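Just passing along the structure, written as structure tokens.
The other protein chains are all here in position, but one chain of the complex has been omitted.
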Amino acid sequence: WNEPVVMEMGVPGRRGAVFPAAEAEVAAAVGEASSLVPAAMRRRAKPALPEMSEPDVLRHYLHLSQEVLGMMNISLFGTCTMKYNSRLSEQISLRPQMADMHPYQDPRTLQGILEIVHEFDLILRQLSGMDQFVFQAAGGAHAAYTQTAVTRGYFAAKGELEQRNQIITTIQAHPCNPATAATSGFEVITLMLEENGYPSIEALKAALSNRTAALMLNNPDDMGIYNPQIKEWVRLAKEAGALAFYDHANFNGVMSKIRARDLGFDACMFMLHKTFGGPKGGGGPATGAYGCSAELAPFLPKPVVVKDEASGLYDLDYDREMSVGKVREFFGNLHIVMRAYAWARAMGAEGIAEASDISVLANNYMEKRLLAVDGVTKSHPHLDEYRLEMTRYSLEKLKEETGIGVAELSARMVDFGVDAPWLAHEPWLVPEPFTPEAGEMWSKEDIDTWCDVIAQIAKEARENTDHVKAAPHNAAIHAIDGSALDDPARWATTWRAYLKKHGAQARRAAG
Amino acid sequence: WNEPVVMEMGVPGRRGAVFPAAEAEVAAAVGEASSLVPAAMRRRAKPALPEMSEPDVLRHYLHLSQEVLGMMNISLFGTCTMKYNSRLSEQISLRPQMADMHPYQDPRTLQGILEIVHEFDLILRQLSGMDQFVFQAAGGAHAAYTQTAVTRGYFAAKGELEQRNQIITTIQAHPCNPATAATSGFEVITLMLEENGYPSIEALKAALSNRTAALMLNNPDDMGIYNPQIKEWVRLAKEAGALAFYDHANFNGVMSKIRARDLGFDACMFMLHKTFGGPKGGGGPATGAYGCSAELAPFLPKPVVVKDEASGLYDLDYDREMSVGKVREFFGNLHIVMRAYAWARAMGAEGIAEASDISVLANNYMEKRLLAVDGVTKSHPHLDEYRLEMTRYSLEKLKEETGIGVAELSARMVDFGVDAPWLAHEPWLVPEPFTPEAGEMWSKEDIDTWCDVIAQIAKEARENTDHVKAAPHNAAIHAIDGSALDDPARWATTWRAYLKKHGAQARRAAG
Amino acid sequence: MRQDQTRAHPWMPNSVPAAKDAMLAAIGANSIEQLFAQIPEDHRFRGTFDLPPALPSEVELKKHLLKTLGKNRSCEENLSFLGAGIYQHHVPAIVDEVAGRSEFLTSVWGTPMSDHGRNQAWFEFCSQLGELVGMEFVGLPVYSWGCAAGNAARMAARITGRRRLLVPASMDPERLAVVRQYCEPVQMASHIAVETVAFDPRTGLLDLDDLAAKLADDVAGVYFETPGFLGTIESRGAEIAAAAKRHGAVTIVGVDPISLGILAPPSDYGADIVVGTIQTLGAHMNCGGGAGGFIASRDEEAYAREYPTLNVSITGTSVPGEVGFGLCLAHQSSYGMREEGKDWTGNSVYLTAIASAVYMSLMGPEGFREIGELIIQRAHYAAKRVAEVPGVEVVFSNGFFKEFVVRFDGTGKSVAQVNEALMAKGIFGGKDISADFPALGQAALYCITEIHGQAEIDRLVDALKEAVR
Partner (left out) sequence: MRQDQTRAHPWMPNSVPAAKDAMLAAIGANSIEQLFAQIPEDHRFRGTFDLPPALPSEVELKKHLLKTLGKNRSCEENLSFLGAGIYQHHVPAIVDEVAGRSEFLTSVWGTPMSDHGRNQAWFEFCSQLGELVGMEFVGLPVYSWGCAAGNAARMAARITGRRRLLVPASMDPERLAVVRQYCEPVQMASHIAVETVAFDPRTGLLDLDDLAAKLADDVAGVYFETPGFLGTIESRGAEIAAAAKRHGAVTIVGVDPISLGILAPPSDYGADIVVGTIQTLGAHMNCGGGAGGFIASRDEEAYAREYPTLNVSITGTSVPGEVGFGLCLAHQSSYGMREEGKDWTGNSVYLTAIASAVYMSLMGPEGFREIGELIIQRAHYAAKRVAEVPGVEVVFSNGFFKEFVVRFDGTGKSVAQVNEALMAKGIFGGKDISADFPALGQAALYCITEIHGQAEIDRLVDALKEAVR
């Protein structure tokens, strides 16, 4: 299998999409197209795009799709809470009543989608205890950014923004928390984990001050350990005048078990494209649902979907004086909200609770299986508690003993037709980390198969180390050369750059 | 890769599709479901179907799809006139206005689809010169059967049916012609090819008599040779009082170049699922468009779509006294007719003509390339004419010299990711035959690649014979054991039969 | 206006002049016209085709198709109670997804190795259907239920060497017409006489006395259905089959397999051959294009050797423990034996077989049970409620599955009038069967499936009340 890069394909003159010429009356009325473009702005050289027929384009991209493992087999991709993506939702997403809707249509013509947004908002309010959700954020990190924007608006309104320019997070909070805080202009204070798997109250107290704008954290984080002092954390933050934001990226572990608002949090976010059954699509279109208390609601990005209870009609409320404005154009990836709503309806309250149950149960089952593999250990091994929806493991021991670490493991797993797990966000607190997540959509058999692969590779690591190191053997391609990727003289994010930097040798024969 | 048979999969209690319980009022009104089934007819033992969750079912069948080569790469599948199957048509076929239409709706609610049927009828009338088409036949062979049914109706009306009980065909006519003639109760007379690649006029004359009901043939047949005496054939048949039917399975070679009715034929058929761009789907849903002269039209299966020119409304005409009735329930695979109509509109008259041009050109180009391979010959090599849309080749020479024939070639081709060509319908007049067809959708590069594979295998046949014989090496499975397939003690078309015949050994471990 | 004459067509990579020129040069021809030299000039069509203008641009083509199909009124937007052989069952989304996969959708034929996945899916179709109907030998599908019945009748004739077929008088006239076609007109030497057996006007069930009167040792097969065309569940299948057996006739049973989660498999009451529809197992109605039929029987050589279908068998490969699939009994088909083959074989509805395989896997035993229970309850509810409408009568008020006959004689309205009134309210009333079954009066066949909730049924009843006023 050797699918060429599309830029090498095609034949001059071949056509994929064609368009009619303008109607005779149209052309007669306005003249040649070129006469309508200011001379300075006419395109002179054609773009060097491939010239291909429609069947050839289709086949090329179908071939590329065949070279993706993804969730086609077993992929216990941690930190993402991958779920079954209902094909019904995909079908419906292509209906004109979803796909061919314009955000600036009169709201009277948007009643169906606004109803879904509103009803889903109500569902999330139930699950979190918050008072209002918006869906403008196009991803989980973007929802964290929304939090930082709302934080700015809230303190700006109080006149405290210049003073409160610090945001506190933890080293195991998702990197988007410190990153968006910094992008929003805040100074970031990061608390380190202590022996129990979470930072101490003392560290928090030391960090809090009248300069603190907000606390942003996950609980549990990827270690699967729930911080039992979290209520106290929130109390202390609020006492210091700061806001508290709960990043629910790891929601599966506590879904239906706790509610962010009940714990005192001012705001939280959910990833609809993961936790709520939207497809990941390799990374979006996604939606970060951002919810907050009534106190923060006036600062939310606008518009907000509102329902007139008298008429039953839905509308878009743009008239929000305190709003921080926009974090992205329009109202959000409503086609993802639709899918999340469909997921929540298909599951219902009991199904959602059961998903959490199964997810935690399966994770503990997987832990049992993985720790039975010689060479695999877990973070904070001294803690006896059952972990929640995921656990961080380490191959440190195997690496020391055989030279096979997580990179080699990942590459070799591909040969078994199963995909590598997420390793860990940086910094790697645990050496040679990996963080599989079973979730509720993989069967026990799937988990067993996956663990069998790990066990098999660990065995191979001792018996046939070189074979593992040379992996993958049965993938679309062999191990890539990573050295070029950060070298300005060699990296190439486009074919143009590739030709420029690598010259004639870059031109492989097509096919 | 080792995807289990679905019958081995699943876990008791697991569910894929669930249904709500009847509404409380419904249940109260009618009682338990079991009470509504006559006792003798209640199902006692559950069917032994797999019990699987939805994601598991989806993944299983996606895996199976990944184990099909089909037209995902290059498949020059002869005798089928494979074409590009537009994805637009597939999208539209799932619209409720196509998928969710019932054949017994009031015709006033079917105006869109009836318009398409009627307009497409007019297109085929143009291309064939016939006076009326119907689409009830669910495949090309079924259209041939329609011909035999119409033939019966026609001669029954004339009181000649008992006398005219013979149908004449040629050895290279598609097997469906003699087979449907026989199924309809006719005696079949088969004319053999002579030196020119078609039967002689003399042979035809000898076969014709007052017992002849019809002539059924293809022209060109799979040899790609056009019978230039065909007009005379039709004249002779009609002189003998018989009907003449043109099986246009090989239409690409003469499309836009000739018209069946102009040559005197009374009827013809087109394969909409192939020649007109419908997807083959591994073998249907298909449509055999059957068209005939005004003289035969009264005998067509009913209903026929008619247009009231005054109102512009379409209707279904069931009131056809002479009709032979039905060859299948309802009006035909109208979702395939829709696709064929879309194809014809996308192509237009010029595109259709060009498709024929390209198809014949590409076939001759392919011939040039294939005959350059040592070991490949073609049928009737003494004839100099350019072949039309396909040519029959032989590996006889290679087989004699190396032991590698078409079966081994086919198996080995799979290793190159290209699919085997059609060989030939039985009987094999040409030893070790194969019949690729380039058509108009494969690019010159594709044809070159495909011919390169043939050349490569022919080379391997001499240099590494055993490797070829053991092929495939890189397919989903290895060469199957064909010996069980006709052995009553071993064949098994169902899992039940497999378990029964092969007992415990049949039970492979799942996964 | 732009000159489009030389623009390459998006679906023809070789419509680029350079590709044509290169191929012409390679074969030493000067022009494409030259390639057609073998067709005599007086055969050639030299006129112009009067075809509608080409729409090579997808945006234009889509607009045109949607506008045209937009003139249809679908059963999704409207509320339909039509059945009578094509049924509006729910098609699960993953069925469309799998059947629409390019690999399956465009698949032609390769080798058992390159077609492995598809062949396995076909085998799984046969295997699951076999479980539903209780049979071991299942062929790939034929065009429709009627065609399957026709093929089965011919199989019975070949097996027994006899040429009479008994069928119920309550049979779908459409399906019966197909069977008659397959059984050939009386002028043909191989004609099979199709004779109808009366049905009990009170129950809709087969009249066993009439059956006994017509059964004889020259009968090739006795065909009956359950549920039958008029919706009724034939409760005396075992008696019918036993009677047929006594006379050496083959018992052929027609079923709608979606009923088999709650109804007994035909093997339980003596069927030799089972036929039926697969449209209810995951195929869209497609204005009738969703039709598809199956043939199944015990795995006995006498039966197997008469199948006209493509048959896929599981088998081993050159690697121990590995399984593959191949065509079995291929030689007896028309591909193998031309006019000596069993009837004929050709493209059929094999993609639907894959759709049905997915459907059955998704349903499992409990899915079939639940859907059967739901349908039979709602159908009886509907019948009960409809019978409350003044002047309206349900002819066979129990013992049916999803369809039932409604008689309007008491309202003084014809079915056509009632349906006209319903259509104005966005409801497609039951199929008018008064012309086909005059004895039943102004009668319509109503169909209830899992898509009809109580709300939809109540809406029908309200509309009927107004319609008959």
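We just call them A, B and C in the order they show up, numbering each chain from 1.
As a convention for this text, a residue touches a chain if its C-beta (ideal position, glycine included) is under 8 Å from a C-beta of that chain, and two chains touch if they have at least 3 such contacts.
Only a predicted model underlies this, so the values are computations on that prediction, with no experimental measurement involved.
J.: I'd like to know which visible chains would be in contact with the absent chain if the whole complex were considered.
T.: A, B, C
J.: For the chain that's not shown, point to the residue among B:Arg14, B:Lys238, B:Lys368 or B:His502 touching it.
T.: Reading the full complex, the residue touching the unseen chain is B:Arg14.
J.: Touching the absent chain: which residues on chain B qualify?
T.: Listed in rising order, the touching residues are 11-21, 24, 27, 52-56, 58, 62, 86-88, 90-91.
J.: Considering the whole complex, not just the chains shown, which residues of chain C touch the missing one?
T.: Given the touch definition above, chain C has residues 2, 58-60, 62-63, 66, 76, 90, 92-93, 97, 102, 370, 373, 450-451, 453 touching the missing chain.
Here is the rule we go by: only the chains that are shown with their structure count from here on.
J.: From the mean C-alpha coordinate of chain A to that of chain C, what's the distance rounded to whole Å?
T.: 45
J.: Where the centres are mean C-alpha positions, what is the separation of chain B from chain C, in Å?
T.: 18
J.: Counting only residues that touch at least two other chains, what does the list for chain B look like?
T.: 54, 58, 62-63, 66, 72, 84, 86, 94, 441, 443
J.: Residues of chain C touching 2+ other chains?
T.: 9, 11-13, 19, 56, 58, 92, 94, 96-97, 102
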